[in-house]
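Removed: one protein chain of the complex. Kept in place: all other protein chains.
Chain nomenclature is as follows: A, B and C, assigned in order of appearance, with residue numbering initiated at 1 for each chain independently.
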Amino acid sequence: MSAVTDTTHDAEHAAEAHDGHHTPSDRHFIIIAGWLALLTALETSTYWIDLGSFATPLLLIMMTIKFFMIILVFMHLKYDSKLFSVMFYIGLGLAILVYSVFLATFQFFAR
Amino acid sequence: MAIIERPATVPAFVGDASASPPALVTPTAALGAFKRPVSTTGWKSWVFTVDHKKLGLMYGAVSLFFFLVGGLEALLIRLQLAAPDNTVLSADLYNQMFTMHATTMVFLFVMPMAAAFANYFLPLQVGARDVAFPRINALGFWLFLFGGIFLNTSWVLGGAADGGWFMYSPNSSPLFSPSHGIDFWVLGLQITGIASLVGAINLIVTIINMRAPGMSLMRMPVFAWMQLVTQFLLLFAMPVITVALFLLSFQRNFGAAFFDVEKGADPLLWQHLFWIFGHPEVYIIILPSFGIISEVLPTFSRKPLFGYKFVVFSGAAIGTVGWGVWAHHMFASGLGPVSVAVFSAATMLVAIPTGVKICNWTLTLWGGKLWFTTAMNFAIGVIVLFTIGGLSGVTHASAPADTQQTDTYHIVAHFHYVIVGGAVMGLFAGFYYWWPKMFGKLLSERLGKWNFWLMFFGVNLTFAPMHILGMQGQPRRMVVWPKKLTGEGFFNLGFWNQVATVGSFTIALGVLIFVINIFVTAKKVEKAPLDPWDARTLEWMTASPPKEHNFDSIPTVHALDEFFHRKYEEVDTEDGPRLVRVKSAEQILAEEEAAGDAHIHLPSPSYWPIVLAFSLPVIAYGVIFNLMLSVVGAGIMILGLFGWVLEPSVADDSDYDPPAEGSGPSKELASIG
Amino acid sequence: MADITIHEGAAAPADHGHDDHGHDDHGGAHVTSTGLSNNKLAMWLFLGSECLLFGGLISTYMLYRGRHGGGPGPAQVFDIPLTSVSSFVLLMSSLTMVLAVNSAKRLDDRNTRLWLMATALLGALFVGGQVYEFTAFYQEGLGFTTSLFSSSFFTLTGFHGVHVTLGVVMLIALAAIIGRGRISGDKAEVVEMVGLYWHFVDVVWVVIFTLVYLIPA
Partner (left out) sequence: MEQSEAMVSTREGQFAGRRRLVGLAAGVGLVLAGCAKNAPQDTFQPAGSNAREIDGLQRELFYVSGIVGLIVFAAILYAIIKFKDRGQDIPEQSHGNPKLEILLTILPAIILAVVAVPSVAAVFKLDKKDNDCVINVTGQQWWWEYDYVQGSTCGGVEITKSIVTSGELVIPAHTDVLLRITSRDVIHSYWIPRLNGKRDAVPGRLHTLRMQADQAGIYTGQCTEFCGLSHARMRQAAVALEAADFQTWVTNQTADYVAPEADTLAATGEATFVAQCSRCHQVNDLLSPDGTPVLAEPDLYVVSGAAPNLSKLMTRTAFAGWTFDLISAECRDKLWNAPPDEFGALYLQGVTPECFDEANLRTWLRNAPAMKPMYADPTKLASTGGKTRGMPNLNLTEDQIDELIAYMLERK
């Protein structure tokens, strides 16, 4: 929320982002989609290739990359106003934090 | 009324009218299925309204009604507990009574009453003409109303919910609670939950995006700030309870296994989900009142809020830390010592930002010029009573101590002190403070003082003894307490239970006087002065009650407490600088009016919010009684959605009667619609 | 939610007051204090809140995924190749969606509609895959009420499926409305709005695909 302490300033800032419309080109989107497809293929391959204990962290990393590619590029969060990022990340961060603790109370802490 | 054309005689000063934004839409009647309703009088002007002020008043009226209902339920509870082994209520009825008392008070009184204030005053305080999404605002109100009615019809349709307001599983499973009460509870809360969620989005956008020029966030009134935090809490807490409610209703109505211990379910799942919502919820309950008294105290101390930034940040801190403490409701649930220790320490952290607030309010009084109006009395009452409740909260925060206190009247004492002494008294401060703004008449101060003292005294009389009762081992949610365990001497349960019952009727008397005060005031002809309290913020910089478009011209804000700074200026005298009044409210208003905006767009009324809202209880009744009804409800919903989407956002001129010759723009409604 | 398709906010402090303090007024296009669109802000807030909804459902599933009490468990029923294909389909629908948004920004109605319909089609394909999957599971003896695993699995994926379905309806409706020229607001923004929702639903599936299907219980 610190991003919006002064309206005037903000308005300018956002207007800039907005007017600029740094929207990636179609080509850029297609390339990203290619990467996403590749990652999905890699993810799926873990089903056939046994990676042992590496599988889970690897899968989580790939998931995170895909997640942010979509959020940042497809949903323009990278190019849009910071405020949108803030709004969304508060929710996302809160969800991850709260639910991790929640699951942890069942699994690790409980005796 | 959609577009206000001001007479052309309005002096310039006004920006070039042609540069005003192109009407955001260019509606044609052909776009929508119907023309938009345009009534400005009569019941249609209320039912189809999207005006934040009208919606605010409706929110207020309905939640006040539910306060009386919830209070009546509380009185029945207290009557039953007035004597040992009493028989006023049967066990079954008693269980329904405290469940519905809590549900009504929390979800149908405090939350919507806070929403009432938010609706009415947020746009005014930030200098906007309405909220960001007026139709969604209307949808929220109708969802709340229909949800509340739906919940309460359970009384006559087989009994209300009887599982306690946190509805622990597996007692809430159909096996253990076979009546439909809990189904009503689940679905009813689901409906009012949607209201809260859409309301939250709407108000956040309003605060962030609709501020008047110059109104930076750090110039926003504290009430707006606290509402912002509250709405964020709602935004993120409602989905959690939604999940919990869905799981429960899938179990109850479609046989899912979620809380079926036979199949290996863990009952703690519900507890976690409920309290992940439930603890932020208690701050949702209290923060609006914190906001209100942060307006009232400076006004009647005649000086700015002490440490504005600290109050704002501590509010945000409460909102943040509040997410990390939910398991303090589960200290006896068997979480394991590590979790318990962590949550115990985290809970104590919340006391710090709250303490900052208490200190700042006290320091606001310090060195002021205190004017003890009823609103001020209530605000000071809040500081005192909330501190008592907050401090007993800290005693629960210590987990080992809490294993003695939990589920006893000691807890009941804690939360009634913070809720009734904090949140409810805060709302009453708001009533007295803003009544002249909303209705143009001052509530009687004489009755107000009676109202305050009876409530203040009553709250202490009712809830202070409960600290004792709890520590003497009286658990909560018990339809009877047995004579043989009352004990003897000063701390015997019998005496203190009676005191609590007497206290509850004292509160009721206070509330009754408030209701009388409303009627007395309504009869009064005398108008309130424009600025009766010498107030500080923007909502007072307009007529009382405000015109439909709030401000004749959107004010430009230069400082925190803008209105005050327009009225007063510092003048150097022999003995140092002195604040002197340079303008009256009337003068400021006249200036604003003279510089009024030429072309004001206001949102037009709409049929669809009420239609859409109506579909949900229909679906819900269907889930309980007959799925065919749900299909009908879904039909209404689809109809509502399409009507909504296709509706032009401003009523077409042809929806209005053509203006009479020479009479200027018409406000008459057309015969259709 | 439908609100996003029509520009609501006639109430913005649109008009110029006396502007004596140099407040820099952006004129027509930017009527809000931050210069950002109300609708988009609302949409992002809504998506932030959806994180907690899906978070709750996913956590419930994570808690219960091992509890199938003798009934079929994840290892028995999941058909990874099939799900991979439908995940891929949904992923590609995100591509068609951004293409629709880009077309809308270029004011290219024809292509906008085309891409919207393509997205809807891919979405529908995904939902079809899910319906097929559910029936297959059902035939293998995994009903909604069978076990904690099944209840939480069907609830989670069902909720996601409903989101996709709603999205498909929105896409088709949008394409239709654009076709008849019945959008009164900023058309590109409306398309973008639906796009945000659509991508979010996709992103949720990215998480579900990994956590539910790929990581062994």
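Heads up, the rule we're going with is that a contact is a pair of C-beta atoms (placed from the backbone, for glycine too) under 8 Å apart; a residue touches a chain by one contact, two chains touch by 3 or more.
What you see is a predicted model; the values in this text were computed from it and never measured.
A.B. asks: Indicate each shown chain that the hidden chain touches within the full complex.
C.D. replies: Taking every chain of the complex into account, the missing one touches B.
A.B. asks: Touching the left-out chain: which of B:153, B:253, B:320 or B:362?
C.D. replies: Of all options in B:153, B:253, B:320 or B:362, contact with the hidden chain holds for B:362.
A.B. asks: Which residue among B:321, B:388, B:429 or B:618 touches the omitted chain?
C.D. replies: Answer from the full complex: B:388 touches the omitted chain.
A.B. asks: Which listed residue, B:61, B:515 or B:579, touches the chain dropped from view?
C.D. replies: B:579
A.B. asks: Out of B:72, B:88, B:157 or B:401, which touches the unshown chain?
C.D. replies: B:401
A.B. asks: Contacts of chain B with the missing chain: which residues?
C.D. replies: 90-92, 95, 163-164, 168, 170-171, 174-178, 261, 264-268, 301-310, 332-334, 337, 340-341, 344-345, 348-349, 351-352, 355-356, 358-360, 362-363, 365-372, 380, 383-385, 387-388, 391-392, 394-395, 397-408, 413, 453, 456-457, 460, 463-465, 467, 471-475, 477-482, 484-485, 487-492, 560-561, 564, 568, 578-579
Methods note: only the chains that are shown with their structure count from here on.
A.B. asks: Report the inter-centroid distance (CA atoms only) between chain A and chain C in whole Å.
C.D. replies: Their C-alpha centroids are separated by 15 Å.
A.B. asks: Measure off the straight-line distance from the CA centroid of chain B to the CA centroid of chain C, and report it in whole Å.
C.D. replies: 31
A.B. asks: Just curious, how far off is chain B from chain A if you go by their C-alpha centres, in Å?
C.D. replies: 34
A.B. asks: Which chain C residues reach two or more other chains?
C.D. replies: Residues 23, 33-34, 36, 41, 45, 48-50, 52, 56, 63 of chain C touch two or more partner chains.
A.B. asks: What are the residues of chain A that contact at least two other chains?
C.D. replies: If we look for residues of chain A contacting two or more partner chains, we find 4, 7-8, 83, 90-91, 94-95, 98, 102, 106.
A.B. asks: Can you list the residues on chain B that touch chain C in the complex?
C.D. replies: Within the complex, chain B contacts chain C at residues 2, 13-16, 19-27, 31, 127-136, 197, 200-202, 204-205, 208-215, 235-240, 242-244, 246-247, 250-251, 254-258, 260, 263-266, 269, 273, 553-556, 558, 595, 597-604, 641, 644-650.
A.B. asks: Provide the residue numbers of chain A that touch chain B in the complex, in ascending order.
C.D. replies: The touching residues are 1, 4-8, 83, 90-91, 94-95, 97-98, 101-102, 105-106, 108-111.
A.B. asks: Mind listing the chain C positions that touch chain A in their complex?
C.D. replies: 23-24, 26, 30, 33-36, 40-41, 44-45, 47-52, 54-56, 58-59, 62-63, 80-81, 84, 87-88, 91-92, 94-95, 97-99, 102, 105, 192, 195-196, 199-200, 202-203, 206-207, 209-211, 214-216
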